[in-house]
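Heads up, one of the protein chains got dropped from this complex, but the rest are sitting where they should.
For reference, chains read A, B and C in written order, and residue numbers begin at 1 within each chain.
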Amino acid sequence: MSPRRTETGGRIDRLRTIRFTFDGAPYTGHAGDTLASALLANGVTLFGRSFKYHRPRGLLSAGVEEPNALVTVLRGEVREPNIAATMVEIYDGLVAVSQNRFPSLAWDVNAVNQLGGKILAAGFYYKTFMGPVFGPLKGTRFWMFCEHFIRRAAGLGKAGIAADTSRYERMNAFCDVLVVGSGPAGLSAAKAAADQGARVIMTELEPRFGGSANWSGETIDGAPAADWAARTVTQLEGHDTVRLLPRTTAWGYYDGNTIAALERVTDHKETPGKGEPRHRYWAIRAKTVVLATGSFERPLVFPGNDRPGVMLAHAGERYANDYGVLPGDRIALFTNNDSAYRSALALKKAGAAIVAIVDVRPELSAEMRSLATEAEAEIVSGHAVVATEGGKALSGLKVQRFDMNSGTLSGDARSIHANCLLMSGGWSPTIHLASQAGARAEWNADRQAFLPPKPTQQQWIGAGAFNGSFSTVEAITEGRAAGLSAAGATGAPAAVPDVEATPGNPDPAPVFEIKAKGKSFVDFQHDVTAEDVRLAHREGFVSVEHLKRYTTLGMATDQGKNSNVPGLAIMAEALGKPIPEVGTTRFRPPYSAVSIGSLAAERFGDLKPERLTPMHDWHLANGATMYSAGLWFRPMIYGLAGETIEQAYVREARATRESAGIVDVSTLGKIAVQGPDAGEFLDRVYTNMFSTLAVGKARYGLMLREDGLAFDDGTTWRLGEQDFLMTTTTANTGKVMQHLEYFLDVIWPELKVTVTSVTDEWAGAAIGGPKARAILAACVTGTAVDNTALPFMGIVRGQIAGVPVMICRLSFSGEMAFEVYSGAGYGTHVWEALVEAGKPFGLVTYGLEALGTMRIEKGHVTGAEIDGRTTARDLHLDWMLSKKKPFIGSAMMDREGLIAPERLQLVGLVSLDNRPLNGGAHIVEELDAANPHDSIGHITACCYSPALGKHIALALVEGGKARHGTRAFVSDPLRKRFGPVEIVSNHFYDPDGSRMHG
Amino acid sequence: MAEYSALSLLTNALRGNKDWKPAWRKPDPKASYDVIIIGGGGHGLSTAYYLAKEHGITNVAVLEKGWLGSGNVGRNTTAVRSNYLLPSNTRFYEHSMKMWENLSHDLNYNVMFSQRGCLNLAHTPGQFDDLARRGNAMRHLGVDAELMSTAEIARLVPALDMSASARFPIVGGLMQPRAGTARHDAVAWGYARGADRRGVDIVENCEVTGFLRDGDRIIGVQTTRGEIRAKKVAVAVAGSTGRVMQLAGVDRMPIESHVLQAFVTESLKPFIDTVLTFGMGHFYMSQSDKGGLVYGGDIDGYNSYAQRGNLPIVDEVMSEMLALFPGLARVRMLRSWGGVCDMSMDGSPIITTGPLPGMYLNCGWCYGGFKATPASGWCFAYTIAKDEPHAFNAPFTLDRFYRGMVIDDKGQGATPRLH
Amino acid sequence: MLITCPYCGPRDVIEFTYQGDGNRERPQPASQDLDAWNAYVYDRLNPAGDHNEIWQHSGGCRTHLRMVRNTVTHEISSTGFARGDHNAAARHKAGGKS
Partner (left out) sequence: MAERQSPERQLPERLSPLEPVFHTGSHGNFEHGVDVILTETRPGSILQLAAWPGAEKQLIEAIRKVTGLALPDGAGGGVAKDGKAVFGFAPGKFTVVDEAEGLASAFAKVVTPAIGTITDLSHGRTAIRIAGPKAEWVLAKFFAIDFALPAFPIGAGRSTTHHDVFAQIQRSGADQFDVYVFRSFARSFWKALCHASEEVGYEVQ
C-alpha cells in the first residue's frame, strides 16, 4: 500500500494498477489517477523547481492552474514540456521527467540563485549588464555575453527537435447552446437546454464530468452529488442533439460567438487508435454560450508559502475525495474564509489528523466552530501563519496573533507540527472567457473578487460560481435558468433542488498577505514576491500592466490564475487605493496553454495542397525534376543521366530553337470572360483595345493597377462575339480574378459580364521551334495549321488523337510557336500524341529553366520585372497604353514619380568576362569590391544563352534605356562576383520577331 | 537619481531595495509647453528624449491616454533589423540600428538589445535570388548581410526541418548578423526615464480629446486633464492615428488601422538563437531571454482598433510554424495578444511637418515600428526642432502618394492588408 | 468572426477577403482630376466605430458585400450585396414569390 493512499474512497479504479516512471524511478498508480495524485500517493513531495530561484516546489493545486509541478512527458524521442502533473492522466508506460533542474530535482546547482535574493529583485536586469562603454566589450557585447548564461538558466522544459508523429485535427461545430464547464451549474444548464430540444455541446476540461460534484461530498436530490452528476450525464447522452466533450478546454472566445476548444483525445492512452488524432481543435460557433466555468481558490501570501506541502485547501480535499490520496497525515489549514472548514472535515473523514485551523478572523460562526469540532481540529482564530519549516517537505509552521484590520502581528510565535498546510485565500470566479469576449470585470467587495459583468457584444449567460454564486443550490438554479434562456424557452424554472451541503458564508475576510520576515510568494512559478510588488510600486510601476510587465507577475504558465488578485491587492495597499482602482488586466486567449499542433490541426505535415497539372504524372515518369512554383509543381528540366541543370536547360533551349520543344503551360491562369459587355469590360481592364479584336484571334494585353503601376500581362483569345478566354501569369491568377470580380461587382455592376476561373478546365501545351508547325500538321486533324489558316495570333479548332483541341499561334519563346489547349482530362493524351508526332522532328520536352532562358533571350517580362514597383514605361511597354480610351490606371500612371528619368528601366546585360551572372546581383558604374556602393540597379533574371553563346541577364537599371551600349559592372558582394557587363536592349534575340512570324 | 549599475544594485540590495526612486515622475500637466507630444509610446518618448538631448528643447510634455507604453511598443515581437530592399528604408532603419547598438549606454537602462541575427529563409531558387537582391542592396549601403547555405542554416538552427522532401524545402537564407531582439517594455521605460531626467513631463492618463486652434493653426490640445497650449504639437500615436487626426478635422489619411496578433509559448530552454522568418507565408519567430518563443505572422486583414484578432490568423501562423519546426507540435501557445498597426498605403512610414500648421506627424509604421523607435524619435525631434525633415526621413512625406513617389518594399500598391 | 453573406448565410471570416473602405468614390473613368483619383486610391476614412466596408465572399459565392462593421468591437450591424440588383432579388426571394 502506498504511504498516502487511503483505504477506500476516491473515484480511482483500485483494481487496475498502472505502471509509470518519473525521473527514471518506477511507480505505480491506479486508473483514474493523475500523475500528481499517483506521485503524491507514493509519498513524493518534491515536483519541480521555480523559475528564477530554483526553489524546491511541491503541488499547489489539483487542476489546470498548477504553477509548480510542471513535467516533461516523453514518447520516445518526442518531448512534451511544461505540462502540469495535475493534468496528466497516467497510463501504462508513461515516462515523465522533472525539468528546470541540474543535475537533479533534489539537488539543483542553480538553487544558488536564492543567495542572490535581494539583488535579483524584480527588474534587476534593466539596471545592469550594460557593460563598458569602451573596449572589446562595448556596445552590446557584454550584454550578449551575460545573456548567454541567463538564457540557459531561464526557461522551463526543453522542446523537442524530433518531429511529432501524432496527428492533429480540426472540427467545425455548430450548436444552439454551448455549455462550458460540467459542474452542477453546467450540467443543469445543458440538461435544461437539451430538454427544450436545443443542439447542445458541453465541454469539460477534466476527464470526468461533474466538476465539484465529484469531490464536494454533498448530496443532491437525495443522492451523492457525484451520482447525481453521473445520472445527469446519462440523461444528456440520451439526447441525439447533445455532444459531450470531456478532456476539452474551451480556451478562446472570439468574435461572432466562436469558441475555440481543445480536446485531448489520446493523451491518456498508451497507444491511440488507428487514425485517431492526439488533439482535436474544436471551432464551435454557438448561438448562445453558457459560462459555467466555476472558480479558483486563491493562495494566501505569507513567508514560506511555497514550501512543498503547502497546498490549496480544496486541492487537498480533491486529492482525498477524487483520488483517495492524503496530501499529509498531520494537516493544518490556514484560511480567511469558511470554505476551508469543509476541506478540513473531508480530510478528517478520509483519515488525516487535522492539527489546526488557523483563521485570520477573530470571530467565527457557530457553524464553523462545530465543523472544526467535528474535524477534531484546534481552532486558532485571529492568527496567521508567519513561517513554514522543512526542506523539500513541510515539517511544521509558525503562527502568530494577527490583527485583520491593521495587518499587524503580535505575541509570540507558536510552532505547529504538520506535514501539510492547506490554505484558502477566498475564491476568484473563472471569468477568463467572458473577459476575452470583451466584458470588463467588476470588483465585488463582499466576495472580494472580480465578478463578470453583463455580457456586451457576445451572446453568453453565466451560471454558478462563475457568477460568484458559490453554493451548489445556486449553481443548479442558475444553471437551469441559463440553459432555459439559452434555448430560447420562457417556461418557469424547475423547483429548487434539494442539496445537502456543509454551511458556509461565501464572503472571505479581506486579507491577502501576512507581512512577516521571509519570502512571501505571489507568483509561485516566476518567484515574484510581495516585496517585488512593493518595489515595483516604489519605482512607479503602479498600473496593473506595468506591475505585470516589470515583475513578470502573472506571466507564468498559469497566467496569473493564482497570483492575479493577491498581486493587485498588495499593490492596492501600497498605493492606498481600493483594488478596483488599480484595475485588472484583460484576459487574452488562451485560457490555458494550447498545443501548437492542435492549432495547425490537419495542416500539420500538410501546410499547403499540391497543385498538379493534368500531365504531372507523365512529367514524373519521363525524368522531369519538378519545381515548386507557388502551389504548383512544374517541370524544371527533363535531365538526362549525368547532366547538370545548366547542361539540361541549354540542351532543351538549343533543341527548341533548332527543331522544336514542348512545354506544359497548363498553370497559366485562364479566366472565361463572357457576356455582351465582355469586350467593353476588357477595354477598361487592359491598357490596350480588345473590343476590336476579331473572333478567332488573340492579343497580348497589359493590365495596370489603379495607381498606374504594371499589374499583369497575358494573351486573351476571342473565342466568340461574347466569349473571351483571358490568360494571366501563373503567380497572379487569383489576384487578377479578384480584381476583375471587384470591378464587375462593385464599380461597374451595369456591365453584363461573367468571369469564371477555367484554369483547371484546360490542359495547355506550348510547342515551338522551326519544326513546330510540321509537327502539328502531322497530328492535327480537322483543321489546317498553315499560315493562312493559322496566322500569327490566330486560333483554330481541330482534333489531336481524336480529342478536340483549340490551337492559338502565339509565342513566348520567340520561335514559331503554338499553344494547344484541350480538356484537362485529355491533357496527357494530347501531350503524348504531340510528343509522339514530334519524335521524327527532334522535338524535346523542356522545363521552366529553358522556358526562362528563351524568354530572357527575347526580353519578355515576367513577375521578376512586373514586381509591383515598375510601370509600363519602365518595361518599354508604353506602346500598349491606348490613348483612345481610359483604362484602369490611366489617370494615375503619369504622376511625376512614375515618369522620372532616373527610374529603374528594363535593360539587357551581357557578361563581358564570360562568367555566369547571378540573379539578385547589383549593377554599379564603378567597381569597388571592398566597399560596394552606389548601386544603379539589379539583375532580375539571368542565364547562359545558347542562342547567343553568352551569359546574359535582364536587369532593372536607373535610366536604363539611355545606357544602352555602355559598360557597367555587376557587383554581387554576397557571392563575391564582380565583373564587367555591357548594357544592351532587353531584346537580345531576333528583335524583329522574324522567327515567330515565320 | 542613482545611475543604474551593478554597484547600485548591490548597495540598494543591502539596504533592502528601499531606496529605489520612481523611474519617472508623475507630474501634473502645466498650462503650456514649447512642444507637446501626443502619445506616450516608444516613438513619442524617444522623440521627447532626443528633443531634450539633441536640441536642448526640454519644455516638453508627453501626453499618454493610458499607461505609458500601452500601445505597440509593448505589444510587438521585439525584432530589430535593417534588412530592407529599398534604399530609403534601408538608410533609415540602418540609422536606427546604429542607435540601438549604443542605446543601453545612452539611456543607462539595459534594453537588452541582443544582436543574435535575423535569418530570412528562401524556399526556391527564385526566392534565393530575391534575397540576394535585397542583401546586395543592403551591402551597397554599407549594411551587413550574408547569404547562408542549407548546411550553415542547419548548424545555426538545428530544429529546422531541412529535409528536401518538405513541402517548401529550405534552399538558403539571408542573414543580417547585427539584427536581433530587444526587451520591448524596457525601451519605453528607458526613454521615459531618460526624458524625465532631462526635464520632460510625462503625463499618463491624459487623453487628448480635441485640438486648440487659431484659424488653421494648432496651438494646443484639450485633454481629460484640461487644456494645454504649445508652440508645436507633435502626433506620434501609431495605431490611433485615424482617431487623433479626426479630432483635428483631418478625416482621411493614407492609413488603415489593422490588428496584428502576436504569440508566445511557455518558457523553454534555449531553442533558437536567432530571429527567423519563413519565406512561403508570413511567419517570424525568436526566443525571449525568459525562454518563450515569441512569434507572429500576418495582420488579420481588416480595419480594427480592437487589440484582439480572430482565429484564421492564429491557425495560419501555427501551421507555418510547424512546417518549419515539426518538433514544436507538442509545445504550447501560452498567450496571444493584438496590437493595432497604422498600415500605410505603401508599407512605409510618415515622419513630416504638418499636415496642419503647428502640427507634426509621425505615423504609418505598419509593423516596422518597434525597430524604428530610436531613429523615428531622432528624426521626428529633428523635424520638430528645425521645421524640416532630416535627410533620413525626407522621403517619408505625406504627399509622396500623390506624387507617385511611394516606397513600396513589397510592391503591393495601395492595399494595406498586403504590406 | 462570422459574417452573414446575404446568399450563403453566416460564414467564418476565413472565407472572406477584405476589400477595404466602402466610402471611397471612384472618379469617372475619363476624369483627369488627380486630387479625386488620389483620394480614391490612397485616402481612407479610418473610423474607430462603425465603418462602411466592402468584403468579398471569396471562399464562397464570390460576391461582394457592403457592410457596416464596428472597428472597435468587430460587431457587424448590416450586410448586403454590393450590387444593388442582387439585393433587390434577395428581397424578392425573401418574400417567397419568385
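Assume a contact is a pair of C-beta atoms (placed from the backbone, for glycine too) under 8 Å apart; a residue touches a chain by one contact, two chains touch by 3 or more.
What you see is a predicted model; the values in this text were computed from it and never measured.
Asks: So which shown chains sit in contact with the chain we cannot see?
Replies: Hidden chain, whole complex, touched shown chains: A, C.
Asks: With respect to the chain omitted from the figure, which of A:24, A:76, A:238 or A:609 is a touching residue?
Replies: Looking across A:24, A:76, A:238 or A:609, the contact with the absent chain belongs to A:609.
Asks: One chain is left out of this view; which of A:479, A:590, A:675 or A:946 touches it in the full complex?
Replies: With A:479, A:590, A:675 or A:946 as choices, the missing chain is touched by A:675.
Asks: Considering the complete complex, identify which of A:171, A:353 or A:778 is in touch with the unshown chain.
Replies: Residue touching the chain left out of view: A:171.
Asks: Sort through A:491, A:802, A:840 or A:980 and give me the one touching the missing partner chain.
Replies: A:802
Asks: If the missing chain were put back, which residues of subunit A would it touch?
Replies: Touch with the absent chain occurs at residues 167, 169-174, 199, 273-277, 283, 285, 602-603, 606, 608-614, 617, 631-632, 672, 674-676, 722, 752, 754, 756-763, 801-803, 823-829.
Asks: Counting contacts across the full complex, list the positions on subunit C that touch the omitted chain.
Replies: Residues 6-9, 11-12, 14-15, 57-63, 81, 83, 85-86, 88-90, 93, 96, 98 of subunit C touch the chain absent from view.
In this text, only the chains that are shown with their structure count from here on.
Asks: Taking each chain's centre as the mean position of its Cα atoms, how many Å separate subunit A from subunit C?
Replies: About 28 Å separates the centre of subunit A from that of subunit C.
Asks: In whole angstrom, what separates the CA-based centres of subunit A and subunit B?
Replies: 22
Asks: Can you tell me which residues of subunit A touch two or more of the remaining chains?
Replies: Residue numbers touching two or more other chains: 254-255, 258, 283, 706-707, 892, 895.
Asks: Tell me, which residues of subunit B touch at least two other chains?
Replies: In subunit B, 310-311, 402, 414 touch at least two other chains.
Asks: Using the touch rule from the top, collect the residues of subunit A that touch subunit B in their complex.
Replies: Contacts found on subunit A: 51, 78-82, 117-119, 121, 124-130, 133, 138-140, 143-144, 147, 150-152, 154-164, 166, 168, 170, 252, 254-255, 258, 260, 283, 436, 531, 535, 538-541, 543, 545-546, 549-550, 552, 555, 557, 559, 588-590, 593-597, 599-601, 603-608, 610, 627-629, 705-709, 864, 867-869, 892, 895-898, 918-922, 924, 931-935, 938-939, 971-975.
Asks: Within their complex, state which residues of subunit A touch subunit C.
Replies: Subunit A residues touching subunit C: 254-258, 283, 285, 438, 456-457, 684, 706-707, 738, 741-742, 745-747, 749, 886-887, 890-892, 895.
Asks: Show which residues of subunit C lie in contact with subunit A when the two form their complex.
Replies: Where subunit C meets subunit A, its residues are 1-3, 10, 12-13, 17, 19, 26-27, 29-32, 34, 37-38, 40-42, 54, 56, 58, 62-64, 73-75, 82-85.
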